[in-house]
Structures are given as structure tokens and as C-alpha cells.
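All protein chains but one are shown in place.
Order as written gives the chain letters A and B; numbering starts at 1 within each chain.
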Amino acid sequence: MSSTGEDMYGLVERLYPLCRSITGDGVRATLDIVGEYLPLDVHEVPTGTQVLDWTVPQEWNIRDAYVADTTGRRVVDFAASNLHVLGYSVPVSATMPLAELRAHLHTLPEQPTLVPYRTSYYAPTWGFCLSQETLDALPDGEYEVRIDSTLADGHLTYAEHVVPGQVAEEVIVSCHVCHPSLANDNLAGIAVATFLARELAERTPWYTYRFLFAPGTIGAITWLARNRVERVRHGLVLACAGDPGQLTYKRSRRGDADIDRVLQHVLTASERPHRVVEFTPYGYDERQFCSPGFDLGVGSLTRTPYAGYPEYHTSADNLDFVSPEAMADTLAVCREACAVLDRNRRYLNLSPYGEPQLGRRGLYGSLGGRSDAKDAQLAMLWVLNLSDGEHSLLDVAERSGLPFASVAAAADALDEAGLIKAGSP
Amino acid sequence: MSSTGEDMYGLVERLYPLCRSITGDGVRATLDIVGEYLPLDVHEVPTGTQVLDWTVPQEWNIRDAYVADTTGRRVVDFAASNLHVLGYSVPVSATMPLAELRAHLHTLPEQPTLVPYRTSYYAPTWGFCLSQETLDALPDGEYEVRIDSTLADGHLTYAEHVVPGQVAEEVIVSCHVCHPSLANDNLAGIAVATFLARELAERTPWYTYRFLFAPGTIGAITWLARNRVERVRHGLVLACAGDPGQLTYKRSRRGDADIDRVLQHVLTASERPHRVVEFTPYGYDERQFCSPGFDLGVGSLTRTPYAGYPEYHTSADNLDFVSPEAMADTLAVCREACAVLDRNRRYLNLSPYGEPQLGRRGLYGSLGGRSDAKDAQLAMLWVLNLSDGEHSLLDVAERSGLPFASVAAAADALDEAGLIKAGSP
Partner (left out) sequence: MSSTGEDMYGLVERLYPLCRSITGDGVRATLDIVGEYLPLDVHEVPTGTQVLDWTVPQEWNIRDAYVADTTGRRVVDFAASNLHVLGYSVPVSATMPLAELRAHLHTLPEQPTLVPYRTSYYAPTWGFCLSQETLDALPDGEYEVRIDSTLADGHLTYAEHVVPGQVAEEVIVSCHVCHPSLANDNLAGIAVATFLARELAERTPWYTYRFLFAPGTIGAITWLARNRVERVRHGLVLACAGDPGQLTYKRSRRGDADIDRVLQHVLTASERPHRVVEFTPYGYDERQFCSPGFDLGVGSLTRTPYAGYPEYHTSADNLDFVSPEAMADTLAVCREACAVLDRNRRYLNLSPYGEPQLGRRGLYGSLGGRSDAKDAQLAMLWVLNLSDGEHSLLDVAERSGLPFASVAAAADALDEAGLIKAGSP
């Protein structure tokens, strides 16, 4: 696990410098690197394509941007950090006094040493982001401003990776790839998704797992517009997967979808400190998957959630803010959740009148009178008792308070003994 | 508000001296005064009329009543307070020793300075109510007792005032008008109902509001016997509306009727100290509206509830016990509750697949990346997310934790933008 944590951190380090946005070469470069870890199907959707209520926008690319003083010294420089440019800035090349420039400068007065992350995707404008301290130190006078960007017809880029399962029904795991140098939001999410996909491919899971690497909002909307969602049974949006905070699961709109119960069970059973919060139509792409027309069973797993930490959308969400250990921990929970999802099944007790005689089948301790019934035997009794076709193994785990793995092992033993028969998931 | 509070207090002061009962001229005089504030339809129902399981009783009127000692001094005098006579006392004119009289004297031994309020509507008898101190001070000896009352065929009197709405479905607001000089129970309730009706008439509400001023129990039963209740959608019984205690809402028999959820929401959102209590088949006329044959969505709003304060049904429930401020506060909650009832609607999201692009409709802040999403935008996202035809605006307010007014404003904006369509209430 430590090794995987380091590997994920290495991927985050490689992705960190790239200037991503909702379209453009930064996304492509990101997917190229992820593609070294995981074969990707990359989709390019032309500008102007109608996607649900939206239209794919023009593609944005940027080469350089700066504010320079009269000596030519760059006082704000895109080359130092891609956060310095307002995302989707239109090109500009001008000289203007500081007083006029101020309307285009974004700072965080209450966090004066940090550079904010800002965008303007759908209202054409330009701007720079800088620390309040830098702004305060700027003398009045003339400044040269230059943004060497292009906004032109092109494409929106997203990628998929599919791990084929034993059935065609799908679990979708989604992460956004549109944020520039922000490590927790969402390079850590990309890294965890990538390594989860690699692990799942080592076996043939029950469900088919579809991993989606797409820009936030417009990417999810584009995917939803171009795909049949009927096959999606469960889903998870991964974000903020590497910060030091405790894990937070946000329920789907349905509130009691299987994915909600699985994450609740896994987090509780693991005895990790964690929070489970109710759905809100705000946050990441669960907003789109859980819109009322789709209403998919898709929740969101983060560590500290959306906008819940002071480093959020600032230059402090950097490589120091995320750790191999935190990402490994997030991955472990994802791994356990997938294991439960894949193993969850309804069974039918084939001997439902009274208890079957477990002893003669070697499934029961032969020495009676002792009060320390083993968990394994208790799990078998619970599976037998609730296998009426109405209850899944997750139901059994929830009602019995036993770990899902014990319940699943009991079901395996009973199945092998011919006492229960597997039904639907 | 202060002015309305004073106006309501003024009405209470005018009504206080009248000797009301379940029938008779006291009720008529009361309705005459209320009629100066609000046009009333006054109904007179003859003695002997069958109303559900009951019969309209004989009409009771009283001119004078007293207990006098041998010197002719009135030691108990109806002219001093109408509480001194047991309600519905049959006429009497006799002289008897104190020992014999005692069986007809009602006191409150544990509240020795107060005069109780007592009635005997359905078992013919006579009696006087007085303070324990007064009784204790009476020397033995002969007393003249006289009650100059009549019990004769006549009428039961009640009144209605209707505020026409945009739809024929009704909200019924009911208050009892049968108690003599008791300010909180129920002159304050009469005053709040009167001024609520005046306010509602200033606009055309969605629902038609029917105000009922009727004697307790037999009045509500008479109304229910003579009217079609199918049009009643919601209702509120107002009582004890002016005491200094916190507001108490008592749920309808259904427990989760719209009126129950509206009052719960309004009281909680207002951050007033308050209590919401479960239905019991005891109290005021919610007993009749919530009888199993009708089972209407009618709750009861009081300040300190039925029998919950030491002044209850005593001479201490006087003009000092109620205040303009308390009545204004009760009225404010009624006003807010009517606003929510009237505005509550189900909507259908016309763009339910993914989020519609609010930005291009001017409904969304254009500068992305900021974490301080405004409540207004959050309210829009919630309305869109839950407008699947199953959820009302009240559902949205409850689930989102946003104030109903914010949710309703968001619905207005989305409706205007053509993104949602109003459905049924």
C-alpha cells in the first residue's frame, strides 16, 4: 500500500505543472500521462456540439501571460504558476495604469499570501490572480499586461477506461480533469481513480467498471448526452482524495441507493473516523448524475469535502497538501466498496423450515453448551435466516452488525454445501 | 405590528365584559362587535335541530345573579364578574343556610384568591363560583340566592367570514366564542383570527379562507353538520393566542398533513422558541375536525396550550394576562403560515437531464472558482433538482434547510426563465 501511495503521489507530481482547463491541450497532456498508467479511450467532441441544455464551448489554449512593470520585470507571471491567469481569459495586450488594471486582478484579502483560482468560462473577459501581498506591494504607475491565449473552435476532450466485468451492468467512477495546479482538487482524485482501475483489472469484477476522466460539469454533461445511462447501476465521484482530513461520503440524491449503503457500511466497519452527509445539488459531477431526469445511484467520496478547507481553490492546494498515505487510504476504501458492491447478492435458503443441520455438514462446532459461538457460525445463521429472496448480503451485514466479509464467507460456505442458492444482486 | 397589536388588544378589551355562553345574547353581542371589524355572515340554528350526534340545546340568557346575606349585601355578584355564575345555571330564587348552599358553590382551594370558570351545559343545575377566600369569610347563616336566567327554545348562533381566493379549496380558521370573561381563552384567539382575516383580504390569496366564530364543541359540530367539508384542504384552530408563553403547535390527527409541516417549518425557520406537540383528542375544536369520519388536516395553534397555565379557566385569565405583543407575535406566525400554504406548489423541471445552463440565462454568477455560492443560486439548484413532480416547494425547503421564501423566489425566477412549470399544490 505504501508503494501504491508513492506511485499515486508520483502521478500527481507529474500532472501538477500542467495548465488544465475545461478544454485544450492541458487536458490532452494530462490524459497522455494517465494513459501511461492505464489504456484510455480519448474522445474529442467538436465546439458547438449540443449536449443536453449546453453547447460545447470554444477551445482555450494559452502559451504565456504576465503583468510587467515599466522596467519589464514580470510582477505576475503565468510561467511561475498557471493559477495566475483567470481561466479562459481572452487574449489581451495592453498598457494601463494600476488603477485601471485593478478591475482585472483577483486576490484573497483574508488569505493575503495565497493566489486564488478563478475562471470565467461562459462570460468572455480576462484577468490575473495574485496574492494580496503582491498586489499591495505594486506601486502605482503603468503596467504592461499580456495574455497570449486563443479561444477558437476545437474540441472538448475526455477519456474513458473500461474494466470488463462478468455482467454488462456498470459502475461508473468519475473524476474531473479541468483544474490546473491544484493537487487535492483534483489530481489526487485522478490518481486514486487510475490506480483503482489498475487493481480492478487484476481480476474480472462482477460489474463492468467505467472510469471517466472529464472536465467538470460540461464534461459530465457531454458524457451523459452521448451515452446510454440505463446500464449504470452504481457510481462514485472521486475528488479531494489526498488531503489530511477524514473521509467524507456524500449520499446520492436517492439517499438509500446501494452505493450509499455500501459506503456507509464500509466506512463504519473500517472504524475510520469519517462523515456521511446528505446529498446537496452542489459540489462535483454528482450534480449531473443525480439530476432528476437521470437520478442515478451516484455518490461522492472525498476526504475534506468541496470548499471545506482553507486551501480550497488557492495556491496552497499544492503538492505539500496531499500525501501518499492519504491517497492510499482513500484507495483502500474504494477497493473495499467495490468488493462489497461486486459481492453483494440475494440468496435463497433452500432449507428454510427450521435451521438446517449444519453439524452433519461440518459447518458447526460439534461440542455444544459453550457460549462462545464463533462469528463464522453466527454469520451462517444470519445468512440462512435472512435468505428469503428479499435480503441481500449487505442487508445481512447491516442487520447483524457483522463485517460484510464474514457474511460473504458464510454465504460461500453455505452455497458450497448446497444450502442456499444465489439470486439477483 | 405594534399598531395591530394594540388594535387587537382594543378588541379584546371591548369583548371582555360580555357574558358569553354556548348560546344566547352574549354570543350575539360578541359577533356584533367583531362585525365592526369584519363583515360576518351570522347563522341562527333553532333549538332542537339535530346536528350529527347532538341536538342544539335551549338558549340561555341571564340578567342578574347573586348571593346576598341577611342584610341584603351581595357577597357574590354576577354584576362584578360573569364568572360568578355557573354557566347555563337554571333560574333559582330561594333562601337557604350556608350549609345547604355549599353544594352549589365552586371554588379553587389551591388558588384561594381566584374565581373558577365552570359550566353545566347538559345537566340542569345552578351554582355560583367564588374564591376560596370569599367562601371562607362567609359566616354561617341564611343566604338569599337568586339567578335571573332563562333557558328556553331559541337559537345557537355562529358566524362566518370568507376571504375569496383564487381557488375554491378552503383553509378554515376556527375560534371558539363561548367563554365569558376569559381574555386568553379565547378573546385573544378571536382577535387574532379577526385581524388575520383583514390582512388576507388585502390581497387575493390562493386558497379561499373561511373564518369560523362559533361556540366550542356544539358550534363546530353544528357547522360540520351543515356544511360540505370536502372543500376544506387545511385548517387551524386558534386559541390562547395572547399569553406570555411560547407558541405551541398541536398537529392534526394525521400528524403529517400539510398544515402540520407548514407550521413546523415556519416555527423552526423563525427561530422563535416554540413547541410542536402530537395530536390528542382533547383540547379545542380540532377534536371535531379531526374526528375519524372527517379526519381533516386541521391543527391547533396556541401560545401556552389548553389547561397548561395556572390562570387557565380562572379569573386570572384577565386583561393583564394577555398583551398586544403576544397577539402580534401569534398573528405574525399565522401570516407566515398562510403565505407558505398559499405559495406551496409542485413544479416540473422542464430540463431535467443534467443541470440547465443557468449562466446563459443570467441566473448564475459568471465568475467560477469561488466557493461562496449564494443562497439564491443554491435555492435554484435545489428547486431544479427536486422538481420531478413529486416534491413541493415545502419539500424543497425542508430537505435543503433553506427558508421557504428563498425557495419560492428561486421557483419564481426559474418559472420566469421557462425552466420549470407549475403543477398542483
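Assume a residue touches a chain if its C-beta (ideal position, glycine included) is under 8 Å from a C-beta of that chain, and two chains touch if they have at least 3 such contacts.
Not measured: the values here are computed from a predicted model.
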Residue of A:N349, A:S392 or A:S406 touching the missing chain in the full complex: A:N349
Contact partner of the left-out chain, one of B:R20, B:R253, B:R346 or B:H391: B:R253
Residues of chain A (touch criterion as defined above) contacting the omitted chain: 349, 351-357, 359-360, 366-371, 373, 378, 381-382, 384-388, 400
Residues of chain B (touch criterion as defined above) contacting the omitted chain: 52-54, 87, 116-123, 217, 220-221, 224-225, 253, 280-282, 287-288, 290-295, 306-307, 312-313
